[in-house]
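Here's the structure, in structure tokens; my notes come after.
Heads up, one of the protein chains got dropped from this complex, but the rest are sitting where they should.
Then we have chain A:
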Amino acid sequence: MASVSEAKSLVLDRITHRFASGTMAVSDINLDVKGGEIIALLGPSGCGKTTLLRIIAGFIGQSEGRVIIGNDVVDALPPNRRAVGIVFQNYALFPHLSISENVGYGLAARGVDKATRAKEAQRLLDMVQLGPFGERLPRQLSGGQQQRVALARALAIKPSILLLDEPFAALDKNLRLDMQIEVKRLQRMAGTTTLIVTHDQEEALSMADRVAVLSHGHLEQFGTPSEIYDQPQTLFVNSFVGTANKMKGVVVATDASGAKVALEAGGEIIARAPKPVSASDKVTVCLRPEHLTFVTDDTGFAGEIGMALPLGATVVHEIKAKDGTSIKISQARTGGTPLREAGTPVRVAPLAPGLATVFPE
């Protein structure tokens, strides 16, 4: 991009919003986004992602808290004075305007003359690889093309913050991957601080510098993709991001690095404890399928093979633990990985002690 907009930071300070109907959509959200970062807002349906985005854009006035863009508290500014670009889930292109008029719309609102507008619109359309489509109407484009127009339209005003609400949800899988790469490329070029709303964890982990996981209007964890995946701070994050086997147990001892837990299924496991636990607490232990391995010594817990699923590059075994819990274990498929027969007694343990995580009930 010819001119790089100055990347501004975004701070959400104790944002809480209650709708008139009484729904508490977001509560006490603190987020500190550095200039130029891509942040993913990840969470299940109804957790308040769109509400948060609409608060930042200024469409909703939050009940409590402040939105700070750069050095300015923007709460008193209407949406048209915030310089926040937004791409809606349904794109919201103006159906009666041509593609090039859509892209030039924000410049027209800023009083830019027609010739400059047309030139700038053309430059942006070239950038999203839609150069020849300027004269068409939105409904004459495919979903993915409309999406790129919406992106070009939002970028045309050189926003200090770019918001994308589930931008890829309506696209099929291949196109989605292309667009994810495309958006990331454009974002890097423009250097715009960007928030992407998604409920697709792969999208969040692959695109974002940092991920904010939301549940029921609360911020569960805010960290880099590997922090979110490898060091989940809550049970929700551990089971929402990636897959997790959950086992019940009781803490027998604790030390600085974690806790030793006696599983209901028999056996003991040493697990990392992000939230403090103490001896004789009832806890849930989370074990990711790829962090488990079959052992021949007496560590871990015992069970028997329920089913073997050869899934291409990985092999997944489902194991019935002694208390009936179903546990999945996945392994890379190498020449030496035999499929195990149903009913075979096995012992399973984490690859390393830090890979199990324990959460208080």
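Convention: contacts are C-beta pairs under 8 Å (C-beta built on N, C-alpha and C of every residue); 3 or more make two chains touch, one makes a residue touch a chain; residues count from 1.
Keep in mind that, in the parts below, contacts and distances are computed from a predicted model.
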(request) Consult the UniProt record of the chain that does not appear here and report its protein name from "phosphoenolpyruvate--glycerone phosphotransferase", "ABC transporter permease", "Iron-sulfur cluster-binding protein" or "Succinate dehydrogenase/Fumarate reductase transmembrane subunit". (result) "ABC transporter permease"
(request) From the listed residues A:109, A:181 or A:279, report the one that touches the chain absent from this view. (result) A:109
(message) Given that one chain is not shown, which residue among A:28, A:64, A:135 or A:202 touches it?
(response) A:135
(request) With the full complex in mind, choose from A:35, A:79 or A:354 the residue touching the hidden chain. (result) A:79
(request) Decide which residue listed in A:90, A:278 or A:344 touches the omitted chain of the complex. (result) A:90
(message) In the complete complex, the non-displayed chain touches which residues of chain A?
(response) 54, 57-59, 78-86, 88, 90, 92, 94-98, 105-106, 109-110, 135-137, 140, 153-154, 156-157
